[in-house]
Each structure stands twice: as structure tokens, then as C-alpha cells.
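Here the complex is missing a single protein chain, while all its other protein chains stay put.
Chain nomenclature is as follows: A and B, assigned in order of appearance, with residue numbering initiated at 1 for each chain independently.
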Amino acid sequence: MKLNRRSFIKSAAAGSAIAAAGSIFPGISFANWKEQTGSAGQITWKKAPCRFCGTGCGVLVGVSGDRAVAVKGDPNCSVNKGLCCVKGFHVVQALYGKDRLRTAKVRRGGKMVEVPVSEALDIIAAKMKQTIKETGKDSVAMYGSGQWTIPDGYVASKLFKGCIGTNNVEANARLCMASAVTGFLTSFGTDEPMGCYEDIEHADVFVTWGNNMAEMHPVLFSRMLASRKRRGNVEIIDLATRSTRSSQASDKSILFKPNTDLAVANAICYEIIRNDWVNWDFVKKHTTFHKGKTNIGYGTEDHFKFKDAPEDISFEEYKEFLSDYTPKKVEKISGVSARDIKYLASLYGDPSKKCTSFWCMGMNQHVRGTWINNLVYNIHLLTGKISTPGNSPFSLTGQPSACGTVREVGTLTHKLPHGVVMKEAHRKMAAEIWDVPLTNIDPKPTYHTVEMFRALDRGDIRFIWIQVTNPMITMPNLTRYRNGALKDDRFIVVSDVYPTPTTDVADVVLPAAMWVEQEGMYGNSERRTQHFDRIVPGPGETMSDTWQIIEVARRLGYEKQFPWGEDEYIGKIWEEYRRFHDSPKHNMAPYDVLKKRSGVQWPFVDGKETRWRFNSKYDPACKPGSEFDFYGKKDGKAWIWARPYEPAAESPDDEYDFWLNTGRVIEHWHTGTMTRRVPVLHRAVPESYVEIHPEDAMNLGVTNGEMVKIISRRGEVTMKASIDGRGKPPRGMVFVPFFDESYKINEVTLDAFCPISKQPDYKKCAVRLEKA
Amino acid sequence: MPILSYLVLPQDGAMDQLCSDLSSMEYCEIIPADNQEVVVLVTDTPDDKVEETLQETLKNLPSLQSFSMTYGHNAV
Partner (left out) sequence: MNKRAKITTGVVIGFAAVCFSWTVVSMSAQAAPGVQEGFDWSGEKIYNRYNDTPLQAMTGTDGRRTLNTFYERRQYPGSPPIVPHKVAEAFSGDTAKCISCHGRGGYDAEQDAYAPVTPHPENENCFQCHVPITTENLFVESDWESVSPSRLGRSMMGGSPPPVPHSLQLREDCIACHTGPGAVAEIRVEHGSRGNCRQCHVPQVTTTTFERNN
């Protein structure tokens, strides 16, 4: 702890003298003293959302002088009520790694040379102009992040879609939440959860579907544990492909074979119908039945295209469809006993039990991610357990602002802040608010993330600007995309805070302000927008990502669209952005309300937050007189989808006989660029490893800590084995945390994706193991 | 490692002289008042002996009229 004790005492000494003077010499003033206040010795606390996961805990950043020195949980934030996790409690230390990027760099003659930031911005703008002139507007691209603040994403979208006129805007949330989005859109016609975290205190049954919530949304998991302890009749069931801390904490841990969650969900629906646990009143009034295409492919080829063809079906047809998914049949495919399936169904089907399902990457990073999202919604729709306190199919978000920025601002190739590029009415609204000609906005989407990096490899994209993300670690089938970025005639601009494998391939590196070194807002899983001030200054020439984009936009000639001054731009951007969402279905709180409160949920209507959507008791956007109004769909009814089980893109076979699963650990965030520079976190988990079942390890001849080679058709990685560690895969599966850039596990994974959402499946591909 | 603070009053008309004398002395930091002829002095000396010598020097400053201690702490 480096708080300067001497200066603290000295300011106490001065304070005493001044106090004494005040009583001896009335009216005396020491203007100089004001400069001393706030210098070392006194801590002021300012609110912010945590930098890390999609839970969106509120923290109080302790500031002394111009440094962040401590953290407290924000007791006023309803999300975490003053508690954090180990990452949150040390989040301020992530600002102070020794190799923080402080200056801009440009690649000249093969070496990175330091240049003033203004020169780097000139180079970027010039290169963009040149590239657009030579190879067209669709040869420049922007790749952002679910860790972008809302203003970051907004100005990126405005510049690229509104001014330059290209839909080459994507964000890494495509890799984490796209299936959740398409799940919402296909089932409900509108994005984002209908419940809120308050569901946790009301639910009697929790089912975690393929997500290790104890490590990944720990503060929410603690709320579940506290509720279970307090109420005594709460059950937590962990449904997963491997045993984790969440399995340890649950009342029942059920393992299923990878990708068979589709079959299990359908089997639960089969049981619900067979036992007549269907809430007929709800189903008849508020749902319709549909099916789509099957055998929809895996997207591993360039230019892969898929368009679904939804059809209406009857309930009888749906029931007939489910006859393939009896518990006995599903037991054979999935490894889940018929008994357990029936048990799960009985919990969902019991009208007296409030059920909350939580899921995240297990269901989203899935070649049928959209489908499995639909199927879990089916369970809640058949039983009518939705949009009421405690009854909640809750799609958790991974990143702090995948909701707030990527989904709500719409930084994806087909989206606009309101609606999609394909619809003229939506383009008209954007053109008006952005003050650009309607013809600027291209009605055709271009590339989703995987295809965007394929385009970069092919040369269809020549310029890409990457902000707040590390694709040179996170792209699946990584070798192809890294080689693509390294080709001649590809200009890569990277804004980041630390050197990463992505800055290693950059032609220009911009030093970015990090988290509370800039003003901004994040939006978390439960539709809560949280504002934070600029609390501490950034080092060197660091500049907020928002301002970087504004500077380049002005150099490209768009001063009119980006007119704001540096002291007011965030507030002005927010008020402009809000206009897109002006409706009771989506209204965002005004700037001054956001500044005051520790997070405000949207829709924010008449000064009140809508906690449960589509339920007319809580949601003013519902049609008056209707009990439930799923107003994302034209007829106000939610869709129940018949989606079949289809296997993974690459299952184990004779040659590659193991499943490879990847994910995180609680201590590390994503690619570890921030958390590894926090001493406590690095010292807890300094290196990545591969989890192997003890019997598999024995067959391999490997003990804990020995090196294992993991080989797939695409690449290989050699790393240490972890046996009986905190996670235990079943036989025939291995698990690797992806935070360690020394072990690029994505060189081994496969870039297959859900054809509807285009989100890659990081949880399943085939590998073989060798003792190294 | 004593840290002390004092209220210091200058001789008549010697406010500026006092401020420049004190601010040029080792171990001393001053906060002059802006509307009266009073100066807050914070001293930070390495040990008691140096502290005593400093007090002697202060007593003998021609620009200084009087000084009274308002805070004392022996910070180790």
C-alpha cells in the first residue's frame, strides 16, 4: 500500500493550524489551502460500473490526488449492493501496469516508431481516404467491442454507417452474444431480457444451462446462494458439459454430451406436454407455433449464406415433432438419464414453483445457438413462466456493455441505433438524427465478424480499425486470420491500453484511455445503463476511443456531424443517441438522471424503470387491457419454435477423439490483458492449463503439471495438464482457459458458427492429445 | 520524525520578508493567509535534534514576531 502517510499527517497538521487561525482571526482565508485538499492523504469516492463482466456491479473508485487507490462495492447499486468479486475488488489496479501504452506508434521500415498522437490520427485519416478512393468504401472496416462505452460505439456507427456509408461495422459481441440476440428476435421480435436481477430473490428453482455462473457472474451467483440459504426451499440445478464450481455449489449437477442441450430442452417440453403441465390459458392467448429450416450448415466456408424460412405450424404438429424427443430416446443421445430429464421437467411444470433459467456462453457460442435459445424460451412459454418476478428465462451477458453498446447502439453490420439498415423507415430516422443524406446509409449488410476477417484475408477489406478487443487471440481458427492481417496491403489500426498480440500486427497503435480515465456509460445484462465520470487522468497521450474517432471523422471532413467540444461531448452524444430510442418500449433515461443514480434500467418511462417487460402490470408499453403483450411481434404473441437436435460441426472421431472446450476462470478476464497485470489475479492463476479427466490422463501417461500436446486439424498447442483442479471435464473432453497469450488455444479451434446468428462455437471441436 | 504546525505572525510590515525567509528554509512549508498577516507553517524534520535547532532559528528570525504551535506529531 503506497498511500503517503507523511503527507496525510502534514495535511492534518496544516488543517489544525488553519482551524486554530479561524478561531483566533475571524474571517481569515487561506486560498492556497484549497489546492492542498485532495492531495495525498484524503480519498474521495466516485461511482462507476465495474470494468469487467456483464453483471455490471457498481463500484466506488477511491481517488487520492490523481490516482485511483482503492475500491469499494457501491452499496447504492441494486445489482451487487456493495459486494464485488476478486476482479472487481482490484479493478483499479488494472490501470497501472508498467507497460501501459502512453504514446502512439507507427510502423516504419518494419519497426514501431513513437509519434505524437495527432500525427498518428493524420496518418489514419489519410490512409482511410486513400483506401476508400482506391478500393471503395466497403474496403474499410471498424471492429469494436462489447467493452466499448456507449458513446464509443455511437460515434463509430455514425462515422462508418452514416458518413462514410459502409456497413463494415462489427464488434466482438458477435462472438459472445449474437445467438442470444437472434434468439430474442426470433422468439419475441425484440432484443434483451424481459426480466431483471430481482428475479433471483423470487425464484424457487434455478437452472444454469451450460454456464459456470459461480465463476463468471459470481455476484449474481452469490445472490442465488444467499436466497437458497435464507429461504430454505430453493433448488439450484447445474446443467453442463463439465463439472465446475457451479456444479459443486448446486443441489444437483447434470452432465450432458456437447450439443445435446437441444435434445434435452425438447425432451423437457415433451414431458411438459405429456403430463399436461402446459399453461393453456397463456399458450392460447400469448403464443404461436412455428418451424424453420433444418440441416442449416456450419459456416466454415467463405461467403457462407443462410436465410431461414419460418412457417406457421399447429400445436399438433409441434407435439408430433417432439415425439422424437422422449426422455428415453434423448437419454441415448445426451447421456442425461430419463429420470433427470423428467425431474427437470417436473420442476418447470410445477405451477407452484417459480423457475429462472440462466445461460451465457454455453448456449450462445453454439453452432445452433439461436435454436437452443429458442428451445429454452419454449419451456418458459409452454408453462407461462415468463415476465413475472421469479419466472425468468434470463440470457446473461458476458461483457460490461455488449447490451449497452453493441446491441442497443447497433454496432453490427445490419443494425442501426434503431432498427436495421434494410428497412427504409429506420434509415430515414438515422439520416435525420445524424444529419446525413439518406442515400449515405447502405441498405445492404456486408460482413459479420468471421466473414469480416475472412474478407481481410482475401483482400476485400484493406483497412481495419480495431478498438478495445484482441482478435489476434480470440478469432477461432486463429492462424488463418492472423496471417490475413499480416499480409501486405492490409492496414491495421489498433486502439488499446496494453501491448497485445493484436497491437503486434498493427500499422498504427493509438494509446487509449481506459475505463474511468474517460467519461462514458455501460449497459449491463438487465438493461441497466450506468454512467461514470472521468475520475482519474490517463497517462501520457492516451485519448478516449470516442475522441479518437471524432478526431479522425473531422479530418475526413465530417466536422458538422461531430461538432462537440471536449468538455461536453459525452452528454451531447447521449442526448442525440437517446432520440433513437424515444418510445415506451425503449426509452433511455436523460443524462442528468444517469449521472446521479447508480444505474438506471430502460425502458425509462415517466421517471420509472420497467423491471419486467411484456407484462402489463409492470410495462407501460403493453397494449392496455392485455395481460401480456409481446409487442416485438406484430400480433403481440411470442413464438414457440420447433427446432431439432443437430450435432456439432466437428465431433470427435477415430483420429481426433477428444472434445476441446474453452472458457474462462474467475480471476481472468478474456485475453488477460488487464487482469494479468493485476498482481493478486496473476498470482492466483499465472498460467493457463488444460483440464483432463484423471483416467484419460492416466491413459495418456500424464500427471498434474506435465506437458500435453493438443492437436486439431488446424493447429496445435502444448501446455500443462491440470487434473482434479477447479474444473473437471468428463472422459473424452478437455478444457482450456483462453486468457494466456502464450497458449493461443484458438489456433486449435474451428470457425464454425450458428448460421442464423453467425456466432462461432468455441466450446466444441475435435482434438487428439499426446504426452509432450 | 517530528511533524509540527505553527501559526506565525510577522513583525509589522514584514509579511513578505517573513514568507520569503520561511519558504527558503529547509524542512518548512508555508500557507500564507490572503487577507491577514498570518502564516501557517508546517515543518517536517528528520529527528528531534534538528527540530530543536529549527525552533531556535525561528525564534531568532528578525522578520518573525511570534509563533505558536498548533499541532505536533512524532511520525516514525
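Quick note on the criterion: contacts are C-beta pairs under 8 Å (C-beta built on N, C-alpha and C of every residue); 3 or more make two chains touch, one makes a residue touch a chain.
Nothing here was measured: the structure is a model prediction, and the numbers come from that model.
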Problem set entry | Touching partners, among the displayed chains, of the absent chain | A
Exercise. In the complete assembly, which of A:Gln93, A:Thr241, A:Ser401 or A:Ser495 touches the absent chain?
Worked result: A:Gln93
Seminar exercise, completed: Cross-chain touch to the chain not pictured, restricted to A:Arg677, A:Arg714, A:Lys744 or A:Lys758, is A:Arg677
Seminar exercise, completed: Of A:Val63, A:Cys85 or A:Ile473, the residue touching the omitted chain is A:Cys85
Problem set entry | Options A:Ala214, A:Cys360 or A:Val734, residue touching the unrepresented chain | A:Ala214
Exercise. Which is it among A:Asp122, A:Asp533, A:Glu687 or A:Glu770 that touches the chain not included here?
Worked result: A:Glu687
Seminar exercise, completed: Checked against the full complex, the residue among A:Arg51, A:Lys161 or A:Arg228 that touches the missing chain is A:Arg228
For this session: Go through chain A and note every residue touching the omitted chain.
Result: 1, 3, 62, 69-72, 83-86, 89-90, 92-93, 97, 99, 214, 218-219, 221-222, 225-226, 228-229, 245, 248-249, 499, 504, 666-667, 676-677, 679-689, 704-706, 720-726, 728, 741-742
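Methods note: only the chains that are shown with their structure count from here on.
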Seminar exercise, completed: Averaging C-alpha coordinates per chain, one finds the centres of chain A and chain B separated by a number of Å equal to 58
Exercise. Which of the residues in chain A end up touching chain B in this complex?
Worked result: 5-6, 9-10, 12-14, 16-21, 24-25, 27-33, 36
Problem set entry | Residues of chain B defined as touching chain A within the complex | 1, 3-7, 29, 31-36, 38, 40-42, 44, 70-71, 73, 75
